[in-house]
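One protein chain is absent from this view; the other protein chains keep their places.
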Amino acid sequence: MDKERIDRIIDKYQAEPSYLIQVLLDIQAENHWLPKDALARVGERLKVPMTWIQHIATFYKAFSLVPKGRNKVHVCMGTACHVRGATRVLDTIQDLTGIKAGETDLDLKFSLQTVNCLGCCALGPVVEINGKTHGKMAPGKAADVLKNYE
Amino acid sequence: MTAVHLKIDGKEVEAQEGMTLLEAARSVGVDIPTLCHHEKLEPFGGCRLCIVELEMRGWVRRVVACVYPVEKNLVVRTRSETIDKIRKMILELQLAHAPDSPQLLALAEEYGADKDRFEKEASFCIHCGLCVRYCAEVKKKNAVGFVDRGIRKEISFIPAIAARECWNCKECFELCPTEALQAAYVLTKALTSPSLSTEPAPEK
Partner (left out) sequence: MPRINSYAELEAFRKQLQSQRDPNRICITLCSGSACHATGSGDVAKSIEAELKTQGLSGAVDFRRTGCHGFCEKGPIIVIHPEEICYFQIEPKDVPEIVSQTIKEKKVVERLLYTDPQTGEKIVHESEIPFYKYQERIVFGSNGSIDPKSIEDYLVIGGYSALAKALSSLKAEEVLVEIKKANLRGRGGGGFPAGRKWEGSRDAPENPKYVIVNADEGDPGAYMDRSLLEGNPHCVLEGLTLGAYAIGANEGYIYVRQEYPLAVENVHIAIRMSEELGLLGKNILGSGFDFTVKVHQGAGAFVCGESTALMTALEGRVGEPRPKYVRSNIKGLWGKPSVLNNVETWANVPLIINRGADWFTGIGTEKSKGTKIFSVVGKITNTGLVEVPMGMPLKDIIYKIGGGIPGGKKFKAVQTGGPSGGCIPESLLDLPVGFDELTQAGSMMGSGGMIVMDEDTCLVDVARYFIEFLTDESCGKCVPCREGLRQMLKILTRITTGEGQEGDLELLEDLAETAKEASLCALGTSAPNPFLSTVRYFRDEYVAHIRDKRCPALSCKKLIAFHIDPEKCSACGMCLRKCPVEAIDGGKKKIHIIDQQKCTQCGTCFEVCPERFAAVRKISGAPVPPPIPEEKRTITRKSKEI
């Protein structure tokens, strides 16, 4: 990610150290992951130690330190979806994509992540792919849904 | 500094305002076990070993002594059946990570902790935080920090800073109760230094 874009985001928050998380969120939103040079630049300008940034980038699940796949698959594991069988849906999707939750496949096609409650409990179990919500999922439906994604 | 009067294990204690229960106890020779405490560092309150019982206005509660400030008329008990049970469990949980740690084993003997109560865990680190905090607060180099959270939390060196600072320092090494720190350092060094192969360099 080029330095100008990073600096622009940092300037938006006046390089205030208390906005560290907001800065990283903006970088993550624009770039879809946090490259090392971006983190170094943030540390330099906000004057915070690298250990803080390292901890924040790994503590908070919104951040990714590695590039993500083209298709971001989020399986809701909230309690309501769990009670309606979300674990079985997750297991099937893991089998179909070949990756576990938190991983990205080698072709960078799918990134799989579990999320805790998308707030669409009426549609549970819910799987969100690239922001689109797929409700009332079942293991039998997973293959059909996934094959629509390149 | 106002004086604060309280009772610890039946002893009358005159402490200074702003002192912690741990400091007040130590000032009258009452020893409370600690793992994550160090005089040069801000209190951490992570290991919970220094947990004590408080009685005030008829209420009994449990707090950690290294962080709790003295209050007047407190009645503090540093040992009790519940306290001992909690300390025993904390030690057993830590021993699952570092069954050979001399500090842990000494405390285990006193509290009857069984080092084999839990299956062994892969990581030695018991997260006392002494290394991270020492490097941040005393050396101010921030060469080592925490990563992640929950059961996946670990310590991690920043290779660029470690390469510069640690070889000539290593002051944190003797603080580590389990030698997990040394292991982390050696691993970081191995991963970031050029490979030290035992094979001779290839002929040009």
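Chains here go by letter, A and B, matching the order in which they are written, and residues are numbered from 1 within each.
Keep this in mind: a contact is a pair of C-beta atoms (placed from the backbone, for glycine too) under 8 Å apart; a residue touches a chain by one contact, two chains touch by 3 or more.
What you are looking at is a predicted structure, and each value in this text was computed from that prediction instead of being measured.
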{"item": "Residue in contact with the excluded chain [from A:6, A:24 or A:73]", "value": "A:24"}
{"item": "Residue of B:4, B:24 or B:47 touching the missing chain in the full complex", "value": "B:47"}
{"item": "Touch residues of subunit B, complete complex, unshown partner", "value": "44-49, 51, 62-64, 67-69, 82, 85-86, 89-90, 93-94, 96-97, 118-119, 121, 126-127, 129, 146, 148-153"}
{"item": "Chain not shown, touching residues in subunit A", "value": "16-22, 24-25, 48, 52, 55-56, 59-63, 77-80, 82-85, 88, 91-92, 95, 115-124, 126, 133, 135, 138-140, 142-143"}
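Keep in mind that, in the parts below, only the chains that are shown with their structure count from here on.
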{"item": "Centre-to-centre distance between subunit B and subunit A (centres being mean Cα positions), rounded to whole Å", "value": "33"}
{"item": "Interfacial residue positions of subunit B with respect to subunit A in the complex", "value": "132, 136, 142-149, 156, 158, 160-161"}
{"item": "Residue ranges of subunit A in contact with subunit B within the complex", "value": "49-52, 54-55, 58-59"}
